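Omission of a single protein chain aside, the complex is shown with its protein chains in their original locations.
For subunit A:
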Amino acid sequence: MKILVPVKRVIDYNVKPRVKMDGTGVDLTNVKMSMNPFDEIAVEEAIRLKEKGIATEIVAVSIGEQKAQETLRTALAMGADRAILVVSETEVEPLGVAKILQKIVEEEAPGLVILGKQAIDDDSNQTGQMLAALTGRPQGTFASAVVVEGDSVKVTREVDGGLETVSLKTPAIVTTDLRLNEPRYASLPNIMKAKSKPLAQKTPADYGVDVTPRLKTVKVSEPPKRSAGIKVADVDELVAKLKAMGVAA
C-alpha cells in the first residue's frame, strides 16, 4: 500500500519563540526552522512499514511557502520516495490543509495517511481528525503503536488514563505521538540522493480548494511572566515554607 505523510515546516523545538513587539505574531526572521518533530516520527513510521514490506511507496506532502521544500527534502533523505509541495505564501489553517490533503488522498489513494498529532507552532491538534472526517475514514490519533493486519490497522493510542487500542478498517488516518518511534537521521549519501527524488509543485487552486482563513488573529501577546522566587538554603527552611503555606502539617 501507499502511505501519505504530511510534513510541516515549523520553528525548531530548541528555539525559544519570541513574540513580535507589534503583537502580530511570533518573530521567525533568522530563526532556525525544522520539520515538526511529530512529522519526523510519522515519516519514520512510514519507512518502517516499507522496510517490513507492508508499504510500497511513501509520498511526503507539505503545504506552505517555497522554503518548505527543505522539509520535504529532509523527508526524502530519511526515505520517502517522492514529494508534493502545495505552495501557499499565506498561512493555511488546519481546515484548509485538510481540504487540500483530501484532494491528494483522492488522487493518490493511500492505504494510510500518517500525520503528526500536533504542530509545535500552532499547537492546533486538528488536521488529522479533520482529514479523517472529510475523507470518511477512521482515525487513530496519538498513536504509540501501529500494526497493520490485512485490511485493518490496530492503533494503540496515548489517552488521559493510559493506553487504548482501536482497530480501524483501512484506508485509515493515523496521527503520531512521541513514543511511536525514534526517528532516524538521514545519512549523507541519502541526503545527496534525495536531491534527485521527484518533488512536484502545486497550488491550492490546482486542487480547487479555497484556503481563505476562518480565524483572524487579532493579536499575539506574551503570557504573563513568572519571576524567579527565592532559594532556600536547606530542607529545614523548605519544610518551614511548606508549613507556612499550609501544605504540610
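Simple rule for what comes next: a contact is a pair of C-beta atoms (placed from the backbone, for glycine too) under 8 Å apart; a residue touches a chain by one contact, two chains touch by 3 or more; residues count from 1.
In this section, contacts and distances are computed from a predicted model.
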- line: The chain missing from this complex carries, among "Electron transfer flavoprotein subunit alpha", "Carbon monoxide dehydrogenase", "ABC transporter ATP-binding protein" or "Peptide/nickel transport system permease protein", the UniProt name "Electron transfer flavoprotein subunit alpha"
- line: Missing-chain contacts on subunit A, rising order, are 11, 13, 16-19, 25-26, 93-95, 98, 117-118, 120-134, 136-139, 141-142, 144, 154, 157-169, 177-179, 213-223, 226, 228-232, 234-236, 238-239, 241-242, 245, 247-248
